[in-house]
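Got a structure here, written out as structure tokens. Questions coming.
Note that this complex is displayed minus one protein chain, with the remaining chains in position.
== subunit A ==
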Amino acid sequence: MANPIYKRTGRLARLILRRDRIRIPLWLIGICFFTFIVPIAFLGLYESQQDRDVMAETMENPAMIAMVGPHDLSNYTLGVMTAHQMLLLTAVVVGLMSILLVTRHTRADEEDGRIEMIRSLPVGRLSNLNATLVVYTITHILLALIVGFGLYALNIESMDLEGSLLYGAALGGTGIVFVGVTAFFAQLTESSRGTIGFSIAALLIAYLVRGITDVSNESLSWLSPLGWVTKTEAYGVNNWWPILLMLGVSIILFIIANYLNAIRDLEAGFLPSRPGKKHASSFLQSPIGLALRLQRTGIISWAIGMFVMGASYGSVLGDMDSFFEGNEMMMQILASSGEGHSFTEQFLPMLMIVMGILATVPPVMAMNKLYGEEKKNHVEHLLGRAVSRTKLMASYLVISVINGFVMISLAAIGLWAAGVSVMDEPFEFGTIYGMALAYYPAILVMISVSVLFIGYLPRLTSLIWFYIFYSFMVLYLGGIFQLDDWVGQLSPFGHVPQLPVEDMTWMPIGILTLIAIVITAIGFVGYNRRDIHG
């Protein structure tokens, strides 16, 4: 580092390590743990080659290929299975790790004025950028080695040394590519939010392009860095070419980032920050408009997420019966429910519980936002004007209630639409949608509990998440642990009729709705009585 513009890069690298001495190990431990636990779990779940071949069969449909990528399904060993189902998704997580950590040390530091302090010292102009690049490149090499040798050390027959090292290298390589991508966007944008936004967009586009091309035309997947991950075919043909490609692209991105950093002013970017609106739209000028505007992005992302989740469950419905015949654990869970129905029909209520409880998360978040706003001292602006507490709370409640309806509906529509395309005798839309809507009153009860907390014990509002988590654990896993009925009935979801196995009963639905209305009303009374803290 003789050139003065790189002066003290080493020292800055040590500063980064010091600041991230917890973060880096946490990310590494998390990713490695996740990577090692899966083949061990698979070993227990799919003992014989026959089990795995059944699994391979369910994987052979466009929806699954779009989600996890293609692989050699004719030789579905445990190694191939792990690489097929886990490698790509783990690579996305590693990419996310790069984006968050690199932004933190480049644009975020610059935006907060810390780089200005550093640059006033005898430190080179490009030292901080390169210190960041060096630290995270080494971090990802370390990740590649730990994962590679770690997987080999599991001592599973089909997971040889070369395949394991390639698996690790694919993860580390993806990480380094996204170090470069983030470093590049850190030069272009003027805010850390912009850097993270553009980088995550790049990650998502890479994932989508790969998904679309894998289904339509596999050779086009070479366009996406995430396509290279699946092209390695770790534990199969062990193709090392994509790794070299990753390193080459990373070096090019590093050079571009360095060049852009060298020619720009401190705290400037290349993408101009465009001025915002000078006036509020008429939509924004009410408490409900404001509440909706604040949650817009979150609601849209959740809506897409719910639909995709429904569709991915739906895409496996076609192979359900053949799949379950080979899986003892699932048989045990399902044995507790009724007879005379196909496995697919018996499996549906379980899917619905998962979807119903997941669909509860966004509306409860929407309701809790009211207290979040109070903590940020935003509520006093509204209550200090001609807005009553009832109107304010009702605005959030309306959004939450509609939110819940939209979420459960989208999940059901996704499930049905994907189911139609893969099943020989698809379900009627009404059957699926009716099953899903049966959960709506239970969702309303959860929202009402949230209202109650905000009305009386706002500091404990987050306890609602324990209640939701409890519902999930008890109802989803209740079959395995043979729990008593009352344990499940403590949750509103425990009272929902399990269509289509059970018959539709309106009593619990009506009672749940009534309970939700009463609890909500009590919550409103409390909110009108208590002190607002901001």
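One rule holds in what follows: contacts are C-beta pairs under 8 Å (C-beta built on N, C-alpha and C of every residue); 3 or more make two chains touch, one makes a residue touch a chain; residues count from 1.
The working rule: contacts and distances are computed from a predicted model.
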Options "Fe-S cluster assembly protein SufD", "Hydrogenase-4 membrane subunit HyfE", "ATP-binding cassette domain-containing protein" or "Gluconate 2-dehydrogenase, cytochrome c subunit": UniProt name of the undisplayed chain: "ATP-binding cassette domain-containing protein"
Given A:I252, A:L284, A:L460 or A:L490, the one touching the chain that is not displayed: A:L284
Contact with the hidden chain (one of A:L260, A:V387 or A:M473): A:V387
Contact footprint on subunit A, counting only the chain that is left out: 191, 275-280, 284-287, 290, 293-294, 376-388, 529-532, 534
